[in-house]
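Other chains of the complex are left out, but the ones given are in their true place.
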Amino acid sequence: MPDLALPTQDRVERYFKELNNWGRWGNDDQLGTLNLITQAKQLQAQQLIKTGRTVSLARDVIPRPVYMYHTTFPSKRERVDVVLDRFDMVYHGFWITHVDALCHVAWDGELYNGRGFAEHVSTDGATWCSIDAIFTKGITTRGVFLDIAAARKEGYVTVGHPVTPKELDEAERRAGVKLGPGDVVVVRSGDEAFRKAHSDWVPRVSPHPGLHLSCLEWFRAKDIAAIAWDMMDERPSGYHGFGMSTHLAIPFLGLALIDNVDPERLAKACAEEGRHEFFFTATPLRLVGATGAPAHPLAIF
Amino acid sequence: MPDLALPTQDRVERYFKELNNWGRWGNDDQLGTLNLITQAKQLQAQQLIKTGRTVSLARDVIPRPVYMYHTTFPSKRERVDVVLDRFDMVYHGFWITHVDALCHVAWDGELYNGRGFAEHVSTDGATWCSIDAIFTKGITTRGVFLDIAAARKEGYVTVGHPVTPKELDEAERRAGVKLGPGDVVVVRSGDEAFRKAHSDWVPRVSPHPGLHLSCLEWFRAKDIAAIAWDMMDERPSGYHGFGMSTHLAIPFLGLALIDNVDPERLAKACAEEGRHEFFFTATPLRLVGATGAPAHPLAIF
């Protein structure tokens, strides 16, 4: 089903140059689009806190296959029993809520802002755009909820019918909020319902429904600071050489991605509160040198 | 240096009965003192947000010896390089900022609210008072900063001179805040300075400076919802059979402990903001069945 509205391969080939944020905040910048979160924007976000209602956007992390987990040998110390846990995870992937560091993906051997991948990532971790770069600033800004799934007849985005910029615009209109630079968008594509309906779907192996590659244009045009999404990007992307799909926002735009969020509680809360904007905060674990980190994003009303 | 003000062994033996919160919120309660965080308390907390200034109370997590960490094999996918991390940690202990679940410590074979340790904790995790119990409510309330270290001449609490209830009261007075039920206290005992000054100090092996066992009385009297602390409790406690020291607040009171926080940035922020109270939130990773979870506590002004 070729969509005339979708960009050609030629158009996509120009994305890296046209959408590029390298140098926009200086040659030594490692924050990327988080620079768009100004004090004014944070003040706007803070003023959205009315009732203090706090909504978790994190998924439950369950043992195996998602992560290795062991409750350790209990130890008896006088009158008490103490027990610990050891857990072990690869958080990148399709289960655990986490923030991607900008060093997670390189393009043509270069990380965001033009540093060499091979020179800056090693077995000891990353020395350019590791997750440490955002420890101080964090991701605290206005959040806007875009419910794509609600307008799909299946209740979720399907394979072969990716989310387009036009669809994001429609969701913005339905949300009744005008997006601006520095916002984080929380996109609900209906991942939970999709997985329930397709129990044989295997992440990475099966085709992924999700956002179309051209959403990169929309990210750049809206100048969002971050995206927090449940289903992430369409794969394969349908464009030769662009298989990483909208994850290319990392090296092209320096965009903060908050992967594998659970927007279901938020959908309910937005409906009940009667608004689609809120105070948003996502603070990754302070894993020094890491290519990302698990996080527990919150929406506060 | 026997302190006449300190309780006798006999007195301490009565703690379990006298301070006990079992059944206070019903026989099936797994939340413990988090029940003290009422809607009114949360509203009070929310009204403390004025500027949106957000302060991280989490420590940096560094590879080895704190946790095993690997940047995994980079993979080349068309024009991109992608690299992941695997990390592996035992977060209980003396390095990583985390929330203790109430199943972490049992007394005389019983967990908070009288469930058997052996029956409810196994290699598969916990089925009573695991960290899941607080996923929905979280720990979002008013935070009050008590700076014990500031009044110590060494700049930190020393071995053999534990923090007493009286000292906590003085810190409360200095903070200019009246504590009430449902607050979280952030206690700074000066752990960072202590460790710098004692580079040969080994957690668990060397004696620990920290809060005296009798602070259990204070926790109960103030009816705090949680304590977030940098140095934690004095060990050995000096009382036979009570070696777990103030960690006994877990089985006795059902108190939420947020261990290994970093209060240094908060001390600075409180001084600059001119107040010692703030909106506090600590949301642990949603590790199903675990005896606790890493968390990133935040103070928002």
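Order of writing sets the labels: A and B. Residues in every chain begin at 1.
Note that in this section a residue touches a chain if its C-beta (ideal position, glycine included) is under 8 Å from a C-beta of that chain, and two chains touch if they have at least 3 such contacts.
What you see is a predicted model; the values in this text were computed from it and never measured.
Trainee: Going from the 2 copies shown, figure out how many the entire complex holds in this file.
Mentor: Taking the entire complex into account, the copy number is 4.
Keep in mind that, in the parts below, only the chains that are shown with their structure count from here on.
Trainee: How many Å are there between the centre of chain A and the centre of chain B, using C-alpha atoms for each centre?
Mentor: Chain A and chain B have C-alpha centres separated by 30 Å.
Trainee: Going by the contact rule set out above, which residues of chain B touch chain A in the complex?
Mentor: Listed in rising order, the residues are 42-43, 45-46, 49, 51-52, 54, 56, 58-63, 68-72, 74, 77-93, 97, 103-109, 117, 121-126, 132, 135-136, 138, 140, 240-244, 248, 251, 281, 283-292, 294-296, 298.
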